[in-house]
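Removed: one protein chain of the complex. Kept in place: all other protein chains.
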Amino acid sequence: MTSPSPSPTGGVVLHRALGLTDDEAAAITSLLGREPNHLELAMYAVMWSEHCSYKSSRVHLGRLPTEGEQVLVGPGENAGVIDAGGGMAVALRIESHNHPSAIEPYQGAATGVGGILRDIFTMGARPIAIMDPLRFGPLDDARSRWIASGVIAGISGYGNSVGVPTVGGEVVFDACYADNPLVNVLCCGVLPADRLVLGAATGVGNLAVLLGSATGRDGIGGVSVLASAGFSDDAAAEEAKRPNVQVGDPFEEKRLIEACLELLDAKLVVGIQDLGGAGLTCATSETASRGGVGMDVSVADVPQRETGMEAWEVLTSESQERMLAIVTPASLDRVLEVCGRWEVRAAVVGKVTDTGRLRILTSFDADADVLADVPASTLHEDAPKYHRPLARPAWLDELAAADPAALAAPDDCGADLLSLLVDPAWVYRQYDHQLFLNTVVAPGGDAALLRLAAPGVRGPLDPAGGGFEGAADAIALSTDGNARWCALDPRAGTIAVVAESALNLACVGARPVALVNCLNFGNPEHPEVMWQLSEAIDGMSEACVALGIPVIGGNVSLYNESRGRDIDPTPVVGTLGLVDRLERRPPPPALSAGSRIVMIAPAAAIAGGSLGGSLAGSLWADKVRGHRGGVLPPVDLDTHGRLLAMVADLVGAGIPAGVHDVSEGGIGLALAEMAVAGRTGCQVSGIADHVALFGEGPSRVLVALPASEASGGAQILADLVARADAAGLAVVELGAAGGDRIVVEGLLDVSVEEAGFASTSVLDDALGLGGGAA
Amino acid sequence: MTARVGVVLFPGTNCEHDVAAAVDALGGSASLVWHGASSLGDVDAVVLPGGFAHGDYLRPGAIARFSPVMEAVSSFAAAGGPVVGICNGFQVLAEAHLLPGALQKNAGLSFVCDTVDLVVASSASVLTAGVPVGTALRIPINHFEGNYTCDPATLEQLRAEDRIVLRYRRNPNGSVDDIAGIANQAGNVVGLMPHPERACDPLLGSDDGRVLLGALLASAGARVGA
Amino acid sequence: MAAYDVLVEVALRPGIADPQGATIERALPALGFTGISGVRSGKAFRFSVDAATPAAAQAAAEDLCRRFLTNPVIEDSVVTVAAGAGPS
Partner (left out) sequence: MAAYDVLVEVALRPGIADPQGATIERALPALGFTGISGVRSGKAFRFSVDAATPAAAQAAAEDLCRRFLTNPVIEDSVVTVAAGAGPS
C-alpha cells in the first residue's frame, strides 16, 4: 500500500471553492498534521457544511429540553424514540427538503420523503405515518403554482408508492416563500423497544455492507468544483454529467424497508445507518465515530451506476435509497440471502478497524492505494461551531407599534369570512392516508389519530400480536407553524405554535409526549436572522419545559431566501401524543344539529370584550387588509396545560359531539370550518365585533355539546363549567348548531353551502386540472 | 370450515397485511404467497391485494403479471377458484388478461384517496354472491390508475352477461359506465378498485367492506365443502 | 452481432381518451401559445438491442412492444432503429 499523496494543488483557492473558510482549512491541516489532499478536503467540505454540521445553530440548540421519562433516544441519532409502554416504542423525526424542491419540485419533495423514511427504519422502526407541512409562494404566481403542484405530486407519488400513509400536514401560501418553498416532512415509526438499533459501528473485523441503489453522480453539488480543479480537461462537459438533482425510486425504498426490517428482526446487523447528505463519507465516518472505531472503505467495491467515477464522486454522491449495515462476518451470508430475496443490492464496502481512522482505499487488495486517511471522529465531532453575531431587527419596534386595532371594520364580515376559507382536502386526497388500517382520524381533523400498531409489530399477522400488554392504544400527530406570528415576535410566536400543536393533540384525546422541530430560517450570516433563530429556540424551550414536552429531534434549514429577502422565521413543530385507551372515534371538528356551541378559554383572557382574540399577526389583518403588525397576546402556559388535560379528558369520555381549536382566523373561521365539516349551520351571538370574530389568541377551543334534556344537556354544561372554574378556565356559551346558514348576530349570515364551495374551490381552481401549469 | 385465503405478495405490494387482517377478523384464515412461488399451496380463494407491484413502473401490473405465481393463479381461476384483485390486484388481473379492459390514469390526472359511495350492480360474482343488487356501500378508494376502459363491444358484453359487479354513485376517475368492479364470465374472478379491507372496522369509519369480503369467504367456504 | 439503438414511441390508440394531452392543450393559450392543437401524450423508450441486422433489431423491438411495452387494449407503438453502433 502507498500512503495518501499530499495535495499538490490543495491551495487556498480550492478549499474556498469547496465552501471551506481559511480558518476551517487551517483547522483541517492541524487535525491531520499535514495538508489534506483533494479527496480529504472534499470529505471535510461536505461534512462541515451547514447542512451536515449545524455549525451556525449548534450553540443554540443545546438550550432545548431533551429529557423526559419516556424518552428512549433523544436528539443526535437518526430519530428520537419514545417509550409507548408495554415494550413498544415510537420513533419520530422531521426534516426539510426546501432547496432541492425549489429546483425540481417533484423530485425534491419525493427524495425528502425517501430520506425521512430511512431515518426511521434505520432505528429499527416500521414507518407508519408521514406528515408534510408545506409552504409556497402566493397562488396567483405561476412559478409558485408550478412548485406547489410538483411538490404535492412528488409527495403523493413517492409516499403512496413506498407504502406509508401520509396522515396530515399543512399548506400555507405566502409571498416570502415565492422562490424558496418550505417542504418539511415528518415520519413516525413503530418498533418493539428491544429492536432498537443505533447507527454505530462496533466490533473490529466487522463488515460495512452497502445496501440499495448503485451510486451515481447525483447531488454532488458544491464538491463538483473538484472536476474543474485539474482532474478534467473539459469542465463544462464534466459539469453536465453531474446534475445536482437526485431522483427518488420508491420501489427501491420499499424493498429496502422490507429487507432492513427483516435483517433487524433476525438480529443480523449490529448497527445501521442511512445515507443522506454527504453520502458514504457521512455514513462511514458517523458509524465509526459513534462506535469509537475506524473503518477502511474500498472505492472499487461500491456498486456504481455510471462508469469512470472518481473517488471523490463516489464518496460524496447523494444517490438515494442506500443504507450502510454493520454486520459480523459470520452473518454475512444470511444478510446477502435476505437482500437477494428482496432484490436489494448488497456489497461489502468497508471493514471496521481499531485505528479510529477512516481510510479510503482504491480496493481491498494488498497493494491498494490509500486515497484518504483521516481520524473518523474529526469529520463528525470536530466540525466548527460558530457563535455568529445576533442582532434584534430594527424593524420590530415599528411592527409592534402598527396596531391592527386601528384597521377599519369590515363592511361585510361574511364576505371576509368566505375569503379566508381554504380546504386543504385537495392536497390530502392525493395521499394514501389509510394504509395499515390504523387511521382513526384522517387528515382534516385537528390532529391525526392512529392506532399504535404496524405489520410485524403488534400487527395482525404478528405471532406476538396479542403481546405488548400495557402499551398505549393510539398515537396522535400534529404539525404546526405560523410565520406571521413569528415575524412579529419569534419567541412569543414559537410559544404560541407549540401551544397550538399540543392543543391539536388534545382535541383528539391525546396527551403530548414529545416534539420534533424544523427550524426554517434565512441567511445565518445576517445577525437579525440569527437573533430570530435564537429567540425561537428560547420560546420553544420555554413552552416545552412548561408543558412537559421533551424535544427529541430537529432539523435546521438556513439560507432560505426569496427574491433577495430572508423568509419570515418559520419554526415548524411536530408533536406526538399518546392515547392510553381508545374506546371510540373522537368527535369530529364539526357541528351537528341540536348541539350547544361553547368556547373554553382562559378566564382572564375572555374578560375583555374581544373574547381573548387579537388582530396582531392575524390571518384577517394580513389577507384582508394587508397588515402585519401589533403585539401578540401572551400564552399563559400553566393555564394552557390545564386546558390540554381538560380537553383530552372530555374527548376521552366521549362527551362532546364536536371539538375544534380556535386558531388562524379566530372564532369566525373555526365556526365556519365546523359548519362546513358537519354540513350544519349555527346561530351565534355575543360576539361584539370583527376583532372578537377574527381575532387570534391562544388556549381557546370550540366544543359542541349535546343540548337536549334527553341527553342530559344541562347537567353536561354544569359539569363542564365547574371543571373549567377549578382550572382557571371559563366556558362561554356562543349559541346553537342547526339550520343551513352560519349566523353570527350583527356580523354575518352566510349559507353553509356557499362557505363549503368557497373553501373547496380555492386550491381546486388554482392547482386543479390546468391550473398548476407554470 | 374455515376458508383459507392466499394473499399474493409482489415486490411493492403494500396492502397484504391489511387484507390478511380483514380476512382473519371475518373468520377466514389468510396466508401470504410470495410472487416467486410456483404454487398457491392449499387455499380456497386468492386475493391479489393493492399496492405498487414493481413500483407500477411501465404500467401497473405490467411486470407483475409475468411472476411465476401468476400461472398458478390462472390455473386456479380456470378451475373455478375464487380470485379477487383489489386495486393494484385488479390492474394485474387486467394485464394478465384474466379480466377484459384496461385501467388508465384517472380522468382528473391525480391520485385519489377518499371514501366513496358504491352500489352493488350484480350478485353473480364470488364477491357479491347473496348481496342484493342495489345494496349501497361506503368504501375507500386509493388509486391513480382506476379509470376503467374497454371497447364498446366489451362493455356491451359485460352488461349483457351481468358482469359489472360494482358501480360508483359519483364517478371519481372517469371509468366507463361508472364501473368500480367487474367479473369474468364465470363470476369467479373479480377485479375492483375500492378497498373493502379498509372498511371492516367501525373505529376506522365504515365496516361496509365486510359485506364483500364476507361473501368471498362464503364463496370460498362453499368450495371447501364441495 | 451489432448493438442497435432503438427508439420506441408508445401512444394511446386513436379514440382512447387522453386527459393529459387535453389538459396540456387547454393550458396553452394562458401561457401565450397559440396555434397548437391535437395534443396527444405518450411514452418514449430508448434502448440498445444486440442483433445481426437492423431488420432483426426491428423485429426484436416490435416483439418486446407487443408482449410487454404496450397494452394493446389502449396503446400502439412505433419502433425506429437507428444506425448500428458498430459490432459489439
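By written order: A, B and C. Residues from 1 in each chain.
The rule is simple: contacts are C-beta pairs under 8 Å (C-beta built on N, C-alpha and C of every residue); 3 or more make two chains touch, one makes a residue touch a chain.
Please read these numbers as outputs of a predicted model, since none were measured by experiment.
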Absent-chain contact - pick from A:305, A:563 or A:584: A:305
Identified contact with the non-displayed chain, of A:132, A:252, A:274 or A:296: A:252
Touching residue (missing chain; options C:31, C:55 or C:82): C:31
Hidden partner chain, residues of chain A it touches: 103-104, 107, 213, 216-218, 240-243, 245-249, 251-252, 305-306, 319-320, 343, 773-774
Interface residues of chain B (partner: the chain not displayed): 54-55, 57-58, 63, 66
Residues in chain C touching the chain absent from view: 1, 3, 7, 9-11, 21, 24-25, 27-28, 31, 33-51, 60, 64, 67-69
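Quick note on the criterion: only the chains that are shown with their structure count from here on.
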Distance from the mean Cα position of chain B to that of chain A, given in whole angstrom: 36
Gap in Å, rounded to a whole number, between the CA centres of chain C and chain A: 41
Computed distance of Cα centres, chain C from chain B, in Å: 31
Sites on chain C at which at least two other chains make contact: 19, 23
Residue numbers of chain A (touch at least two other chains): 769
